[in-house]
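See structure below.
Now for subunit A:
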Amino acid sequence: MNWGEFFFMNGYAWYIWGSYGMALLIFFIEIVMVRHRKMLILEQLHLMRNVENVVT
Partner candidate 1 sequence: MAINWFKYSAPSTFYGVAGKMVPWFSWSAAILFVVGLYIGFFVAPTDIQQSEAYRIMFIHVPASILSMFIYLVMAGYAALGLIFNTRLSSMMASALAPTGALLAFLSLWTGALWGKPMWGAWWVWDARLTSELILLFLYLGFIALHASIDDPRRADRASALLAIIGSVNVPIIYFSVQWWNTLHQGATVKFTGTSMHVAMQQGMFTMMLAVWLYAIAVTLLRVRCIILERECKAQWVSELVEVRR
Partner candidate 2 sequence: MNKLSLIDLLSLVIRRDLVLAMRRRADVLTTLIFFVIVVSLFPLGVGPEMDMLRKMAPGVVWVAALLASMLSLGRMFSADYLDGTLEQMMLVPQSLSVLVLAKILAHWMVSGLPLVIMAPVLGLQFDMPTQALWVLIAALLLGTPILSMIGAVGAALTLGLRGGGALVSLLVLPLCIPVLIFGAGAVEAVVSGTSVGSHLSLLGALLLIALVFTPWVTALALRISME
């Protein structure tokens, strides 16, 4: 079996790669969003800390 045949999937290429592509996209987006959320809250904590340091 060569790679062209493998990706053709006996004519079901769109359905199969569409499914796995969406799965990959969802996992990717979810991870990026969680990382972004973490970055935001850490930035906010830095800000809060800096403000406190200035005040005290």
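A word on the picks: all candidates are chains of the complex that A comes from, given by their letters.
Throughout what follows, a residue touches a chain if its C-beta (ideal position, glycine included) is under 8 Å from a C-beta of that chain, and two chains touch if they have at least 3 such contacts; residues count from 1.
Here the structure is a predicted model, which means the values were calculated and not measured.
Within the complex, subunit A makes contact with only one of the listed candidates (1 or 2), namely 1. Touching candidate 1 in their complex are the following residues of subunit A: 6, 9-12, 14-16, 18-20, 22-23, 26-27, 30-31, 34-35, 37-38, 41-42, 44-46, 48-49, 52.
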